[in-house]
Structures are given as structure tokens and as C-alpha cells.
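Each chain you see keeps its place in the complex, though not every chain is here.
Note that the chains are named A, B and C in the order they appear, and that numbering of residues resets to 1 at the start of each chain.
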Amino acid sequence: MTDRPPVAIIMGSQSDWETMKNAADTLEALEIPYDARIISAHRTVDRLVNFAKGARAEGFKVIIAGAGGAAHLPGMTAAMTPLPVFGVPVQSKTMSGQDSLLSIVQMPAGIPVGTLAIGKAGAVNAALLAAAVLALSDEEVADRLDEWRERQSAAVAEYPMDDL
Amino acid sequence: MTDRPPVAIIMGSQSDWETMKNAADTLEALEIPYDARIISAHRTVDRLVNFAKGARAEGFKVIIAGAGGAAHLPGMTAAMTPLPVFGVPVQSKTMSGQDSLLSIVQMPAGIPVGTLAIGKAGAVNAALLAAAVLALSDEEVADRLDEWRERQSAAVAEYPMDDL
Amino acid sequence: MTDRPPVAIIMGSQSDWETMKNAADTLEALEIPYDARIISAHRTVDRLVNFAKGARAEGFKVIIAGAGGAAHLPGMTAAMTPLPVFGVPVQSKTMSGQDSLLSIVQMPAGIPVGTLAIGKAGAVNAALLAAAVLALSDEEVADRLDEWRERQSAAVAEYPMDDL
């Protein structure tokens, strides 16, 4: 592995950061370095092309891409890199993220985007899925991911409580 | 007007032609020249970038873009050209074009795509809308469009018939 | 160009102005004059007929029409003018604008409405699309639109920030 962070978190706008920060936080909990960048598929096409075409050479191994509405960022990134791309549908104002979800998940045969749930849950899970991929060739990540999952299971209370 | 056709009809794959041919036929009925090309936003990104960035210089005035599923072609084209882009959601197999529609119409503020109806009706109407735009600065197109609309109105029968 | 504003912004009711004002603001940023009027397809049919049939003669070149719910204003306007009509689905209370969107975009073959996104984004984009149409025959508008798009791209930060 190079010195570069193995994971890139990209998002269509600053407003997506509220959601995508959950991916960053989860990666930090797993001690996996990442780069977070704003790349708008529509407003900064050149930035997108440069990033996506160069992502493998830059040393990235997994790309997490979040976007909302007519969300083209994950699919267009996947079109320009052989790296695995995981898409996070950001909850949109008018359609609750259903437009984001379909714009990301319904990719035609040939260019895959592994799509997670709408919103925060999807951002957390994109990080966990990236970790699962990195764990295949990194024992330390594998161990930390196992521990994270065990802690998660152990944290589930046996009985519901009224006073929360 | 240059000698170049003023309208480009682009589509994501050969299978979209069955739908988009209705746009071509409508332009022909209005004697408006066009170029029809396959440009996949996902499988031929460079072709897309070259086309979209050069479309104005090539002499095009209006772009009609049809695509299905996670349909990124219209929006990505609009991201790279100042020309008006009209999008046609091609009917998808699994979701009847609802994914196509949302992927095209729900563009974020800043990059517009004028979206038409799902399928054949949308393809015909994209051509008519392109004609309406060209008619603003081309009297002959304006006249032909007026006549086309009058013929359309005159063709509506007064009473429904059983034997059709 | 005549002395008349080239763009008409029409809307079904005063309550749509909150959304449609974004179209007006965008046109102002591009120094494109416009007329904004309330025309209810259902409550002021005569006003609609008079406006739509006379819009070309009045000197308008593009019509932006916003409406919500069973939104008939854009389509009915398009039925009575050869000018390009761009529709903005206003977000409805009970269905988040899905009814508005389908009522506007699913026009039958023959009468096109170029439809934008639901709500504010759609209103901004309707103005940008109108500008793109006007730019085809107005170098100054074309220049201002190019500059607007460049500024938009330049304004996208490279990295997300927590303190916003």
C-alpha cells in the first residue's frame, strides 16, 4: 500500500457533508485514512474527470460517492475508474431520496455502483463496506472490523427501556 | 445558420433508438436537419466529453438526449454545454421509466435539462420543443411548426368511432 | 429583440411565488427582463387563453410556468402558443410535488413542456434554460450565461467544511 489514504469520500456539494461525515467518522473509528473532497458531477466536470481517471494511480482503492436528486456522481465516477465505487443516496428535499436512490442504483449493465441506504445509515455502511473490501488484503483492518462488529452486537440491549 | 444540422439527437445505446427515432421522424416532418449519435455516458465517457464540450462550436443549437434507468446522459451533457438540452426518459424494463424520469428531471439548481414525457411521446415532444426554440430565429421553421400544429388540431375527429 | 421582456414567468397562484421568485432572481442575475404574472388555469381561464394565444405577439420568446398539484397551467399554455414553454412543478403539501411533476411532464405527443425539477431547483433551472434559448440569438446573453456558469463552477469548494 502506498502512503496515500486508501479511501476517497467524494460528494456533490458542501450540503452533502452532513450526511457523508458519517462515512468519515466510521472510517476514523476503524483507523482507515481517507480523503474527503467536493466534486460536483454537474458543476465541476473537469474535476470529476481528473479525479476519477486518476484515482487508481493516486493510490485510492475504494471510492465512496454521495449525491442527491438526479445523483450522477457515483455512476459517472464508476464510468471512469476500475476501482470499486460505493454510492450513498443523500436524502433530497422534495422526494426524500427516492430520486437519489434510483439515480444511483439503477445503473445499466457494464458500470457497477454498489449502493447503500438513503442518508446517514448508507454513509455509515459505505464506510463499513469499504473496510470489508480493504480487510481482504489487510489483516489489521480485518481485525478492527471484526472488533467493531462484535462491539456493535454487544451493545444491543436485551430489553427496551422507557426512559431514553 | 451554418451548414451543420442545428439539432443533435444523442442516446445512451442502440436500444434507445426505437424510442428516439420518433424524435428524428418528427424533425424530418418539420424539415429540420439533425445528427443522431450513440453516446453512452457510462461506457464512452470521452466521446461524451468531446461531444458535449464541442457541440456549440460544431454548430449545434439544441441537443436532444434520451436515456433509460440511471439516465445520466442528458444531465452530464448539460453540464458541459451552454446549449439547451432536452431530455427524454426511455422506458426501462423494471421500473417503467420512473427511474429514467427522476434521473433526468431532478437536476440540481445550476444545470438545467428540459425534460419530456417517458417514451415515444417524450421523443416526439423533444423534437417539437427543439423546433419551437429554432423557430424563434428562423421564420421558415416557425411557419412549418405552425402548420404542423394546425394539421394536428384539424386531425382530431369530432366523435369516437368503434371500428378502429 | 423588441422592447418587451423576452421571458414571461406565470404561476397558478400567489402561493407559487415563493418558488417561482427563484426563477425571477436568476433572470435578474443574468440581466434578462421578464414579466411575472399570476394566471390560474382553473380560476382564470380567460386570462390564460388571452395570455397564451397572445404571448408571441406580445413579444415574449420563452414562457416559464409554475404550478402545483394537478398542475395544468404549463401544458395548457403550451397548447395555445408555439413558444417554448418550460414547466416548474411546485412542491405540493400532500404529495411533495409528485402530482405536480407528473401533471406537467407526462404531456401527450404533440404539445411539449420542457419540465424542470420540483421546487426551487426547478425554478432556477427554468430561468437558466430560458437564458440558454435566448443565448442562441443574443451574444450578450450568451456571454453572461457563460460567465454565470464559470462563476458557479469556480464557487465549488475543494473540500467539505464542518463549520457551516
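Before moving on, here are some points about what is shown:
The definition used in the following text is that contacts are C-beta pairs under 8 Å (C-beta built on N, C-alpha and C of every residue); 3 or more make two chains touch, one makes a residue touch a chain.
Everything numeric in this text was worked out from a predicted model, so none of it was measured.
Summary of assembly composition: all chains derive from one sequence, 3 are present in place, and the complete complex in the structure file consists of 8 copies.
Everything that follows uses one rule, which is that only the chains that are shown with their structure count from here on.
For the pair subunit B and subunit C, the distance between mean C-alpha positions equals 19 Å.
A separation of 34 Å divides the Cα centre of subunit A from that of subunit B. Looking at subunit C, residues 117-118, 121, 152 sit in touch with two or more other chains. Considering their complex, residues 11, 13-14, 16-17, 20-21, 36-38, 40, 43-44, 47, 69-70, 93-96 of subunit A touch subunit C. On subunit B, the positions that touch subunit A within their shared complex are 12-13, 41-43, 45, 49, 68-70, 72, 75-76, 78-80, 92, 94-95, 98-99, 102-108, 110-111.
Subunit B contributes residues 22, 61, 82-84, 86, 101, 105-118, 120-121, 124-126, 128-129, 132-133, 135-137, 142, 145-146, 149, 152 to its touches with subunit C in the complex.
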